[in-house]
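Below you'll find the structure, written out as structure tokens, and then a few comments.
Shown here: the complex without one of its protein chains, the others still in place.
Moving on to chain A:
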Amino acid sequence: MNWLETVRAGGEAVRAHRMRSILTMLGIVIGIASVILTVGFGQGAQDKVKLEIDALGSNLLIISPGSTTDSSGVRGGFGSATTLTLEDTAAVADSAVVPDAERVAAVSSSSLAVTAGETNWTTSVVGTTPSWVEIRARTLASGRFFTDAEVSSGADVVVLGSDTAGELFTVGNPVGRTVTIGGRQLTVIGVLDSSGASSTGTSEDDQVLLPISTAKSITGSTTSAVSTIYVEATSADTLSAAYQEINSLLLTRHDVTAADADFSISTQVSLVETANSTNKTLTVLLTGVAAISLLVGGVGVMNIMLISVTERIREIGLRKALGATPSVIGRQFLVEASMLGLAGGVAGVLIGVVGSWVLPALIDQPVTLSLLATLAALATSLALGVGFGVYPASRAARLTPIDALRSE
């Protein structure tokens, strides 16, 4: 009796006891579906975090003064920390010293009231340089960003975040109109596109951007201190090289050792890792629960197969009398158990796939199906069938034909 015949006979036996087969498979169906969905939830949550952080700008290094534990990397206003300066920014931007830095932008921000005609709105006023827009991966909805020349001359120009623009100008295009900040009239030259993501509570869309020189003159700051320096590495691979270069450069410039550095550099990677570690713990926990339910499903298959051997003892005896060898009988029961396992796995995968479409709409959590997890789940269900089928199959194979035929 070849394998094809055995598989065909196994399929017939599974179909012959349809209800029992379905109930037997149920444990495996639930186990596989929950493994796929749990892994999908974990993956989906990781993807979501990655998407949010990518929206901040890719390959980004954030240099902050003092030691910071704030994951946004932004601390205080002017004068609160003065260890990073415009001169530091220029040094980091020097491609001879930091070859792996693509773009550098200094930021000096404070919270101020912005007035447009009768309307006023207090928001984050950010003085920076033109490369900010590329480093933060932002685009403009209308108008333009300011130029290096406007930074040098301290021009009275401003770019609005999309939310800020909406608050100040309820009708019409703001470009070309004027706003007043700290008593100074500034011309709106552009409006940013919405970033689509909020990082750590502060909206990326509620801020105004102006040349850093203009910002300093508005606040009356005479120092060259900056609150943050953003650096974009040439690629994701050179991120850590850029980190090393900047770190040693600033240590030398500030004449301090690594132990009492007066600045800190954080990367996107470290933010992603922090966010993902929580997700990972949850995923591992839930996958563990799902794995246990799979195991229970496997025991269910073994249980039913043992009942099946007892119930079909006369059939086994007859088949042996007609010339079936012990190995043929063992194989028949093993194939039946494997088919139950595999069929349960396939059904579980289908439910998992359907669930991954339906659930995100119900619970507002993304589910990313993983091909690897799906294949692994199918392999597991087959392995469960085989593994838990071995004992019942060997019981069937060992029955002697006389005893089997004689039983009532």
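Everything that follows uses one rule, which is that a contact is a pair of C-beta atoms (placed from the backbone, for glycine too) under 8 Å apart; a residue touches a chain by one contact, two chains touch by 3 or more; residues count from 1.
Convention: contacts and distances are computed from a predicted model.
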Completion exercise
Given "Transcriptional regulator, GntR family", "histidine kinase", "ABC transporter ATP-binding protein" or "Sensory transduction protein RegX3", the protein name in the UniProt record of the chain not shown would be "ABC transporter ATP-binding protein"
Fill in the blank from the handout: Missing-chain contact among A:Gly66, A:Pro366 or A:Pro401 belongs to A:Pro401
Problem - Residue in contact with the excluded chain [from A:Ser95, A:Gln185, A:Thr310 or A:Thr325] - result: A:Thr325
Completion exercise
Residues of chain A touching the missing chain are 1-2, 5, 12-13, 16, 314-315, 317-328, 400-402, 405
